[in-house]
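Can you keep this structure in mind? I'll have questions shortly.
With one protein chain withheld, the remaining protein chains of the complex are depicted in position.
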Amino acid sequence: MKPVERLVNQEYQYGFVTNVEAETAPRGLSEDIIRFISDKKHEPSFMLEWRLRAYRQWLKMSEPAWPNVLYPKIDYKDIIYYSAPKKRSDGPKSLEEVDQEILATYEKLGIPLEEQKRLAGVAVDAVFDSVSVATTFKETLAKAGVIFCSFSEAVEKHPDLVKKYLGTVVPHTDNFYASLNSAVFSDGSFVYVPNGVRCPMELSTYFRINAADTGQFERTLIIADEGAYVSYLEGCTAPLRDKNQLHAAVVELVALEGAEIKYSTVQNWYPGDKEGKGGIYNFVTKRGKCAGASSKISWTQVETGSAITWKYPSVILQGDNSVGEFYSAALTNNYQQADTGTKMIHIGKNTRSTIISKGIAAGHGRNTYRGLVKVMPGATGARNYTQCDSLLMGSRASANTFPYIEVKNRTAQVEHEATTSKIGEDQLFYCMARGLSGEDAVSMIVNGFCKEVFGHLPMEFAVEATKLLNVSLEGSVG
Amino acid sequence: MTPESCVALFERFAGARKEPEGLMTLRREAIARFSELGFPTQKLEDWKYTGLKPVVEHAFELAPESQALPAVRQLAERVIFKEALKSHVVFIDGVYSKELSTLPRVGPGAGVGSLWNALRIEPERVLKHLGRYGLCGADAFTALNTAFYRDGAFIYLPAGTSLEELVQIVYISLASSPGTMTQPRTLVVAEDESRARLVETYVTLGDGPSLTNAVTEIYLGPGAGVVHYRVQEESLTGYHIGSTHVWQGADSTFSSFSVATGALLAKTSTRVILGEEHSGARLMGLYLAHGGQHLDNQTFISHAKPHTTSRQLYKGILDGNSTAVFNGKIIVEREAQKTDALQKNKTLLLSDRASCDTRPQLEIFADDVKCAHGAAVGELDAQALFYLKSRGMGDDSARGLLTEGFAHEVIDDILIEGLKARVSSMLRQKFFNGGRARHGEVDG
Partner (left out) sequence: MLDIRDLHVRVGGAEILKGIDLKIGAGEVHAIMGPNGSGKSTLTQVLAGNPQYEVTRGEVLYEGKELLKMEPENRAREGVFLAFQYPVEIPGVNNAYFLKAALNEIRAHRGKPPLDAMEFLELLREKLKLVGMDEGFKNRPVNQGFSGGEKKRNEMLQLAVLEPKLAILDETDSGLDIDALKAVAQGVNAMRSPQRAMLIVTHYQRLLNYITPDRVHVLAEGRIALTGGPKLAHELEAKGYDWVRKQALAGRALAGKEKT
């Protein structure tokens, strides 16, 4: 047997269920359900109106058919659109008020919420099913003028900021899943970094789906005002369940003049079992707008989970001299499918973008890179460099590369390169002749393949990503 | 034109023809297929960047049969390469012109000539191959051609034969009365270990709106080798759709070279199926657009069997407010281990208003393969331009030199001197000898 085929199977490590009493909306979707959600969150009327507009739009839309993924039709009437752990008061004022079961859950996931246990320098917003259950280091951040809180809290305490920026990057009419999200989103994170402030610590959100049959629809909005800097990380896991669950999130980033936002994701939703049963449908719209000159938005993603991933973290390069980056490592094993990539829309002058995508397909995995580089007529001096590499493991996997390059300005320089390869038998033998086991050799080669992407993750996450990739690869072929 | 009007047109066309039964059956199937598919819309990924509105809006009629007028003769003489003086087949509005053609002398069993003649004399041999290869059934325009073609070139090479002479096939569209369409059909059957070099040339005489919908099928048996050049230089008032379907047997090699400079809107596609082991294809392309031209270039290579190889290089130069598309796809089937595929597209934008869309695509289902693609878009290198000027060269000649340099990687690959010279002159005409301002006829 080949060393790649000899790897032992290991189960998804985060598949446990937490027993908490939850308050859930009835199944299905209607204007009443949206009113119910809005009411639960004591939202001002502008929010309810916005949600209803999105819902009415959504009713007229149909699911996109172009992604290179296959799945049975989703019954949107059979989903629970709101589920929140019951709490004693109206939202946890402090950690003491958070359900012990939930605290234990995060502890078990390796994300202790007590500040003294946390690594200094990382603030966490923990989202459990549909709502934010805790946000750490709020005071430290407040001193620097940084607002980091749940979306609900932002609607309540900073309605002007929400009103000003919500939907400005991903409008409520954007696409099927984004409209659905706009109608029903229950919570998420909100960040505002004021003029000239460098956020003193890494911000992060940890998403956990717990309840069965629920969809998770969170919405994140990050605004970096002029000259501000923020680095934001998100992680996600879900229990093992036979039925597929829908996760349709929206992330909007706004970078004003001279601002920089670094957004990193380690996505490890439940991928389904070895036969492809269960798992999360991860249909996500993420987009950033470099609204001001010389601003920068950088996306880094490590995608190892989910049964199906459909996401294209994008950058609208509106400000002159703005910079967009996308670094992605996506792994599909067993029956996982991923159709992921980015869009770089060059509008301003001398805008630059870089795309590095590493796709690994193992088992029956289906891995597609889909990316658009668009240079508008006014984007004089625009530059793009794209590199997408695929690594195939086993003869039942498939890898696809679908770039779209649209250039409407002659001074643009756009370059795209792609390769596909497999782990060479000679590479494996060489490593083994030096005493490494086949498993270690494979993981070493795969990590080497993804190195350019991991290098862009914050230190703590890079270690996590490496481990995750190894676990996800186990039993990849055979 | 609507699918319905095409069906009506077909009924009139079919009613007037006396044809072998098998052929009429094929035609009926094809028109049914076409009316099912309809004209492609931009919702189809293959047509994403090419809208057919101007074509569909026009009610094209079938061209009447014509005589070889002196002007047509002159045009034919001008475009026939000296390498093919003794071996060319000429068609006027899709009908064979005996007068203008000079058929090469070929060995026993071989044939170069009119497809329609061959169909009348020995329908079985032709129908055994016609419409059987590639993805004929999936393509609406190919179906339309099958329904309507009158004639075209038929080249048959029995096992082991080599055609010494370059064979040139010239399709002249008169485009005299406004709104005619012609649908020439070429069939090349290269049996085991046979060899041939071919050029297809598409030109128009007049400058009325016209539609050419050409289909070429090429079959390569085991060990066969075919070099296929395709030159599209129709008038800038016409529309051109050209589809080449190729199927390759074991150890065969196919080499294609596509030059597109004419037509207001053109889409040229080359689809190759590497159907048996150790077959290899090499696809080169050059497209030159100016004015309001839109040139779409599509390639599709299916690696169906192990140890197959493909190489592609397409280069485009765009001026004025022209637009161009490169849409290339490589599919490596699950079985096709040890595939080696390489695809490159480079586009040079000479003007502020020119734009291009490029989509190099890889779809890979086998794990032991070497595949790579690359695309680049940009303008002339400012450093190089400066360097040339600092050596005393004027702006226009410096640009000209660099532009030619850009095209050379492709032009150097042409092994027919006549064609090489022609492409170089087209390049200069189009972009430099005042051609940048002139949107009229390309040729001088």
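Going by the order they are written in, the chains are A and B; count residues from 1 in each one.
Quick note on the criterion: contacts are C-beta pairs under 8 Å (C-beta built on N, C-alpha and C of every residue); 3 or more make two chains touch, one makes a residue touch a chain.
Worth saying up front: this structure is predicted, and the values here are computed from it rather than measured.
Participant: Which shown chains does the hidden chain touch?
Facilitator: By the stated touch criterion, the chain not on view contacts A.
Participant: In the full complex, which residues of chain A touch the absent chain?
Facilitator: 2, 424-427, 429-438, 440, 444-445, 447-452
Throughout what follows, only the chains that are shown with their structure count from here on.
Participant: On a C-alpha centroid basis, what's the spacing between chain A and chain B, in Å?
Facilitator: Once rounded, the distance between the two centres reads 45 Å.
Participant: Show which residues of chain A lie in contact with chain B when the two form their complex.
Facilitator: Residues in contact with chain B: 66, 377, 390, 392-422.
Participant: Going by the contact rule set out above, which residues of chain B touch chain A in the complex?
Facilitator: Checking each residue of chain B against chain A gives 45, 49, 334, 337, 347, 349-352, 354-379.
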